[in-house]
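A single protein chain has been omitted from the complex, and every remaining protein chain is retained in its original position.
For chain A:
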């Protein structure tokens, strides 16, 4: 059994090595396909095995222990070198600090062996599902995308080998992150994801991408340092570095300081305010990178850590403040999304906002909050992967990622436009699951009135920016020439992900019962009367009386009814839009002396009210204050 988990981690890494060394397009394609298939199969197999705690043979364990310890220092050295290369003293300093702290710590306490090397519970399984299904699909999409991307850049020598090697490394590291039990190993994989995201963001090697990648590296290095401090405190407070022992620890009060530091690390990785800027900067990278960072890797590592540690700090003051901080990110990122006309920025802010909601839900002491947090990780992952890939395709199709240029996209790129619509509708409307998690969020957040107010406002903002976005995707345009050609490599992954978006929502209760409830049962045994209450009570039949299947049933009925009504009201006549009868056509009117004056109408971005810069400044200050409060609470 252990070999399965080792495969999940090391196989993609080995594949990465091959891809890197052999820069040949067909070989690369073959290996990406092969790896994708293997990853999906292996992940599904490991999931069929359920919860596991894996002990390795003593010798193998020692070898891995030394390997990872060594690789960890090596990794920090690489980051240090990169920082020197970038002439960024701050990153260098942060890398040195991590190195020194880690070294002194490991030197002083000696060997920190953990008996169960891999601790795979149902939360890990949920993450494995997300990483190993969505990740490979994005990689396959990228095969077609990067060919086109490099054509635009006019590169003499393809750099795709580096690109796909990093993606494979990234997936392996994510697998390691979610199944490792030793928090030092988690830290190692955590740092790999930091490095990978730096390399991916700077992939195009132009000034802007390097600048933004540097910022990502800087902010994530702060998180890395915070992680190291968290580990050290954790060891000295509880005498263990094993995650499974920490989350079943009986006295959570002594763990508040390490948890606060680890939460801060999670905030940086999940781009919570005030660390959001790196994720926004990350969109200069080729779109598959954004899709990967936003859906199945990187940012999900942060929320994974918070949800993993949730049993320790839930129901404490720290938990209350983490909930307020998460909900604050939810509302402020949703507000900032309203000002955006760049589709990728809208999506980025929406991700940040949803991650905030996941963090808030993870720290509210309510059974349904934990359920919703775990569900939202998956629901958001699939929808956002779809949306980013669609926006990337649109960008290559029409040469712009601005929402204002998407008029008539439904004529130009019908397939992608429809899938974009599906993706954005799944983030907002019933019967899709994201809505259900938002609904749960409001109902359970009544425990924490500040977080609740934030969620109330954020929920209103969310409706506004998604409606604007959906409105544009559906709107009429002047040009109706189809520019989209069906490409196998591009459209098949998109369609598979779309199918997943729908399937996850349809079988939401089944998914909850199969994956989320067992996670809750095992991790939160001490809380909310889990142990005393009948286990059967934990399973959900529906969400507050509403079964997603009923929702979808109603939807199907409505579609049928709609089709009938449409037949009844079948338009007899088409007319131009109303323009006081001075139309030239639908896009221009007759002005003075019958001169044709074209007009255009843009979405409102509230520029006259305030702007992104001012709002960002205010929310950054407030969120820094919240983090200060978070640390203030734990210090005694």
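Going forward, a residue touches a chain if its C-beta (ideal position, glycine included) is under 8 Å from a C-beta of that chain, and two chains touch if they have at least 3 such contacts; residues count from 1.
By definition in this document, contacts and distances are computed from a predicted model.
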From the names "F420-non-reducing hydrogenase subunit G", "ABC transporter permease", "Nitrile hydratase subunit beta" or "Respiratory-chain NADH dehydrogenase subunit 1", which one matches the UniProt record for the unseen chain?
-> "Respiratory-chain NADH dehydrogenase subunit 1"
Touching the absent chain in the whole complex: find that residue among A:50, A:414, A:553 or A:576.
-> A:576
In the full complex, which of A:244, A:603 or A:620 touches the chain missing from this view?
-> A:603
Of the residues A:475, A:584 or A:620, which one touches the chain left out of the display?
-> A:475
Per the whole complex, from A:439, A:507, A:539 or A:631 the residue touching the absent chain is A:439
List the residues of chain A that touch the chain left out of this view.
-> 407, 428-430, 435, 439, 442-443, 446, 449, 452-453, 456-457, 459-461, 463-464, 467-468, 470-472, 474-478, 544-546, 554, 558, 561-562, 565-566, 569-580, 586-587, 599, 601, 603-604, 608-609
